[in-house]
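For reference, the structure discussed in these notes is given below.
Taken from a larger complex, these chains appear in their original positions, while the remainder are omitted.
Every chain is named by a letter (A, B and C) in the order it is written, and numbering of its residues begins at 1.
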Amino acid sequence: MISPLEKAGILVEALPYIKKFSGKTIVIKYGGHAMLNADLKKAVMTDLVLMKFVGINPVVVHGGGPEITGMLHRLGIESQFVSGLRVTDAPTMEVVEMVLGKLNKEIVALINGLGGRSVGLSGKDANLIMANKKYSNDCQDIGFVGEVTGVNPQLLQTVIQEGYIPVVSPVGISTEGETYNINADTVASAIATALKADKLIILTDVEGILEDRQDKGTLISTVKMEDIPRLIERGVIQGGMIPKVECCMQAIQTGVATTHILDGRVPHSILLEVFTDKGIGTMVVSD
Amino acid sequence: MISPLEKAGILVEALPYIKKFSGKTIVIKYGGHAMLNADLKKAVMTDLVLMKFVGINPVVVHGGGPEITGMLHRLGIESQFVSGLRVTDAPTMEVVEMVLGKLNKEIVALINGLGGRSVGLSGKDANLIMANKKYSNDCQDIGFVGEVTGVNPQLLQTVIQEGYIPVVSPVGISTEGETYNINADTVASAIATALKADKLIILTDVEGILEDRQDKGTLISTVKMEDIPRLIERGVIQGGMIPKVECCMQAIQTGVATTHILDGRVPHSILLEVFTDKGIGTMVVSD
Amino acid sequence: MISPLEKAGILVEALPYIKKFSGKTIVIKYGGHAMLNADLKKAVMTDLVLMKFVGINPVVVHGGGPEITGMLHRLGIESQFVSGLRVTDAPTMEVVEMVLGKLNKEIVALINGLGGRSVGLSGKDANLIMANKKYSNDCQDIGFVGEVTGVNPQLLQTVIQEGYIPVVSPVGISTEGETYNINADTVASAIATALKADKLIILTDVEGILEDRQDKGTLISTVKMEDIPRLIERGVIQGGMIPKVECCMQAIQTGVATTHILDGRVPHSILLEVFTDKGIGTMVVSD
């Protein structure tokens, strides 16, 4: 049972954050477990709607995950691999785009159903995400996999200003009109930069960066950019966390104030990170 | 060889139309042959981009056509039929939405590639198209086929005002969150009404309404609403033309000034209809 | 120890209230114990500053209390009494105005010191509070005691819009230029009406309206206007509570949505009443 004074304490703690982030933009990479579990989905979307209620501007960039593989399988499209990477050939790209499009509108409908006002966009809309072909590390052709070459944020800015929560598919387009599939973390980071966002939040399926991966009590709340190389060297940051941390660094170096790696498995993790002193994940900051 | 005076004559003829329609909204149902042939596609999109250049606001509603059937076939989804109508069950609806989503972004990219600025939307975005379940004429359940119950035009108005050409998929959503497939002519008509559009243009694969269907020289340039029942009775308007004419009438009765049934097989038919005295198709007007 | 989920729950509960009251005006009658105790003073002012942070517009009307008596005593001004009421003669009125002026600026300085931006006003500024002479119930002359005849809210609206928290002394002026001392509850109610405030909050030194005055567990959370006469008849509302409830009724009848009688002795009682489902005092509503 929470006492009135405790309640008041939480409010006194939260209200300055509401003021601080009012009118600010927060880009959220939405993916992983939080995209599969119905309760978590609803909790994430509730957080977005509530933030928008109080004047904060969330922007969602979502991944595609297992549904793409499922649809490729259903259509009997077999993937080739080059240097261990799946090649996104033209038929695959078509499936990627279709599945992302469907997921995009599902998220939009979920937000709208909770009382928010959402618009789903792909990187093709208003040339939102300009892209170029990307090659594997050993320079092999892996098909229609792209990297961001530019972001045209005007449309996003317009829909944000008009009160909508934009939801973006990580599809890009080249100046020649080719469609590319792009890593969603990277897209979120580039959009955060282009929107001069205050925060980039990447939802993951881990607690954040743990000093000792076996012990959740060793969560590192704040990491300075200058300390990251050493943490990678020491193996504290490793595997799939490395590109996520690199996305954070990229965003910070191009003007985003703070970036967060949050546990998407904790309900309302976004709200707790934004509105409480302590937060719940790992925040990556410039200094 | 066109003489300077003839050129000047065409300009003197066209400029007052540019003034007349400047700032006005024109909703175009895009479908049929004009959606399959690459040259016609480009001519249609060029017309849209040029109209936008001179201050007219085109809005596109597109159909899905043969690609949906193709994808259903590839996925081995067999359609059931009730009272001769294809039943849109849940797996079919999913395919419809995915294919429409892909076509939508293709149109968007084509417009953007021609120097326009386009945004693709589905009826789910910002609850643009609210829908209810529709039954067959003999009250059979035909699945996720819907009819429009309302249009929320604010998002369209915003993107139009910001200089974009909106492209809309004919997908609706119910207040319970169900997705419905809706006839694109109907959606175009409802959107024209909601936007207080000046014109509704339906691209078809015929010349317009012909007095004698065997003789293209008998094209009826203008039809008054009051004459339509008699034309249907006489068989001049028949078959697939009837629902198209009904969409026109619906739009006119709810405030759209003029509606047009144009031959989508003629390049630049939209431009010719809007900017010349004579036009090329059939215009349906109130009186 | 409050769990993250409990914290999130309080935020999920509070955020819709922030949206609901954003841009709304709340008039607070500040007096009693909350004006004497340094910690309570600071808690009240913190609540005001935080509400302003999140877009709510608090307006303070304060009383004068024991300081006036103290200063009259120091100056050797002895009060006459008529029908048991203290007569506010000219020298007394001068003291009242001086003491209220000093208290007013103290409150202003306290709010400014907490990071807010406050402006202190008297009813003479911009003819904010127009007043007439008031007589005792048995029509005796009790000097410069006034009743509100009109409120000119433009200045308040200006300073509110510019981001200030106005603090108002309950001094009025007549069209003949006479200064009057007015009951602060009445002034708060009249200002709430003139500002089309959403809420009127009266801080008192009791828990609210108790069904059984001996048992704090019998607090009545919500009272409908129609039930008030019966509650007075039954003695549940009695003594000094009656004029306070009458001020609430007056405000409701002239357009204020809800009115609250709160225990000023509970720290942050305003925040708890405004931002939680349950609240802590008695809310008087129209039906």
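Convention: a contact is a pair of C-beta atoms (placed from the backbone, for glycine too) under 8 Å apart; a residue touches a chain by one contact, two chains touch by 3 or more.
Computed from a predicted structure; not experimentally measured.
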item: Overall copies of the shared sequence [whole complex; 3 in view]; value: 6
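As a working rule, only the chains that are shown with their structure count from here on.
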item: Arrangement of touching chains [line / ring / star / complete / other]; value: line
item: Size of the rotation, in steps of 5 degrees, that lays the CA trace of chain A over chain C; value: 180
item: Geometric centre distance via CA averages, chain B-chain A, whole Å; value: 36
item: Centroid distance [mean C-alpha coordinates] between chain C and chain A, Å; value: 47
item: Whole-Å gap separating chain B and chain C, where each centre is the average of the chain's CA atoms; value: 61
item: Where chain B touches two or more other chains at once, by residue number; value: none
item: Touching residues (chain side chain A, partner chain B) in the complex; value: 74-75, 94, 97-99, 101-102, 104-105, 108-109, 112-113, 117-122, 124-127, 154-155, 158-159, 162, 164, 171, 173, 177, 179
item: Parts of chain C lying in touch with chain A, wherever the complex brings them together; value: 2, 4-8, 10-12, 14-16, 18-19, 22, 46, 50-51, 53-55, 266-268, 271-272, 275-276, 280
